[in-house]
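Okay, so here's the structure we're looking at.
Certain chains of the assembly are absent from this excerpt, and the rest are unmoved.
Labels A and B are assigned to the chains in the order they are written; within every chain, residues are numbered from 1.
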Amino acid sequence: MTQAVQSVSSEVTGDLYAEVRTFYARQMRRVDALDIEGFADTFTEDGVVVHANGARAEGRAEMVAGMYANKPRYRDIAVRHWFDHLLIEPVVGGEEGELRVSYYSLVSLADREGRLTFEPTFTVEDVLVRRGGRLLTRERVIHRDLPVEF
Amino acid sequence: MTQAVQSVSSEVTGDLYAEVRTFYARQMRRVDALDIEGFADTFTEDGVVVHANGARAEGRAEMVAGMYANKPRYRDIAVRHWFDHLLIEPVVGGEEGELRVSYYSLVSLADREGRLTFEPTFTVEDVLVRRGGRLLTRERVIHRDLPVEF
């Protein structure tokens, strides 16, 4: 929370911003369609997801198994993930093209009648890498937003 | 839901991304201000809107008539349309500059005391074209987000 608010025009070009947003637009369509394998394919083979409750899925196979186990929760529910306030930063000393991306996430749940409820809000920290020119998520750490202690 | 997650840097430039988002920023200000004629002017003269219930408005005149019929619904209500996860794709074989754009849409309704409720969520598919350099919507198909069947 202490990062400098400085000009980032040399760091995040418009093209990169559009590419990253498009990557997530596709990734979220897959997760929200419960396209589990398609979603896992947007991660590297050894991709890691650390959920807000601390549960950890390592690699696509574990990710897919966990999502199938969780799938019944979405029976009769249309889930949608909404993102905002992306911070896109090249990883110094990472692979060529490696990016650290953090963003706010809001999750809506619509029942069959269209009544909307929301999950808690989350802040997500991703590491994105390029494989054969396309972006993939290599790591995702999901934090539930908690009250600031004071 | 089966579109490839690939690099889109050559497809969607930052400039185009910013232009499309700005187009919708203006279009949504008009619809949310209940500026019916102003909103219709962001469509081509023969623009078509297919609503989530299947109702179809063909051309600006029908669109305007439908919106006036629906206007009483917004008495004492401040409506706001929120977009996310835009996918912007040039239409192969379309007119010069023709774009297919899809996006998530969340609709908030605030009453006079500021209490907020939400409509169901929607996914919208637009076709945008250029007329005299400016973007206009030629077609809009609105889908209510429904639970995935499984």
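Everything that follows uses one rule, which is that a residue touches a chain if its C-beta (ideal position, glycine included) is under 8 Å from a C-beta of that chain, and two chains touch if they have at least 3 such contacts.
Computed from a predicted model, the values in this text were never measured in an experiment.
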Oligomeric state of the whole complex, in copies, if 2 are shown: 3
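The working rule: only the chains that are shown with their structure count from here on.
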In the complex with chain A, residue positions of chain B that touch it: 1-9, 12-18, 82, 84-88, 104, 106, 118-121, 144-148, 150
In the complex, chain A residues that touch chain B: 13-19, 21-30, 32-35, 38, 41-42, 71, 74-78, 80, 82-84, 108, 110-112, 114-116, 130, 133-136
